[in-house]
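Complex shown without one protein chain; remaining protein chains in place.
When the chains are written out, they are named A and B in that same order, and each has its own residue count from 1.
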Amino acid sequence: MGRDAVPEHVRNFIAEHVRSLKSLELLLMLHADPGRAWTGTELGRELRAAPEWAQRELEDLAGRGLAAPGTAAGTFRYAPRRTELDETIAMLAALYPERRFTIIQIIFGAPEPIQSFADAFKLRKDPSDG
Amino acid sequence: MAEAVYILCMLASLACALLLFRGFRRSRARLLLWSSVCFIGLTANNALLFADKVVFPEVDLSLWRSMTALVGLLLLIYGLVWDAE
Partner (left out) sequence: MNVFMLGANVMAAFVIGLFFLRFWKKSRDRLFVYFSLAFWMMGLNWVALAFSQRDEAQTALYIIRLLAFGIILLGIWDKNRQQPARAGGQTVEHP
């Protein structure tokens, strides 16, 4: 029931891009200050996470078109490749404080059958499936 | 040429059936089971087509061909209606 409060495109974004709560918080932190270029160390301090993990997250986000390298080496800033992504992330940022539990459920809940159908045709075994 | 096409189609539908069954084992989503069964029906359809044209040309297997496809398709429709959430 709570799922309905989260729009479909946000759910799909979470299903595709968000692997953990900490990853989500990192992304939202980037979104909150779009002009700022972060290092893994800075983010690690803010999120109370390992800097190496944060750095890898940043590189992962960049690889997926959600972040871009900053001017200084090893820094990244918020840079979604498409405007729809930005809108979806903005909505996610707005919903997260109020619907934290629902969003957690979406992150860790069972994928929908439709999603499982599509996943079935990924030929390489993906550890995050099933 | 036609024979090669039938074989290819048979292998393609078999591949889909296997991938979907593997997906069903992983996700336990029943939709994938029905989908897998549908593609098994299509595999049978293609196999019977090959048999009809190449192996037993004197026998008419068209009814069996249609039937195997139909059973598979109907089961998939059942799955799409009830198990797709």
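Simple rule for what comes next: a contact is a pair of C-beta atoms (placed from the backbone, for glycine too) under 8 Å apart; a residue touches a chain by one contact, two chains touch by 3 or more.
Quick caveat: nothing in here was measured; it's all calculated off a predicted structure.
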Residue, one of A:49, A:68, A:91 or A:104, that touches the chain absent here: A:49
Touching residues (missing chain, whole complex) on chain A: 8, 12, 16-17, 19-20, 22-23, 44, 47-50, 53-54, 56-57, 60, 63-64, 114-115, 117-119, 121-124, 126-129
Absent-chain interface as seen on chain B, which is shown: 1-2, 5-6, 8-9, 12-13, 15-16, 19, 42, 46, 49, 53, 62-63, 66-67, 69-70, 73-74, 76-77, 80, 84
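The criterion applied here is as follows: only the chains that are shown with their structure count from here on.
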Residues of chain A that touch chain B when the two form their complex: 110-114, 116-117, 119-121, 123, 129-130
For the chain B and chain A complex, residues of the former touching the latter: 16, 19-20, 22-32, 35, 83-85
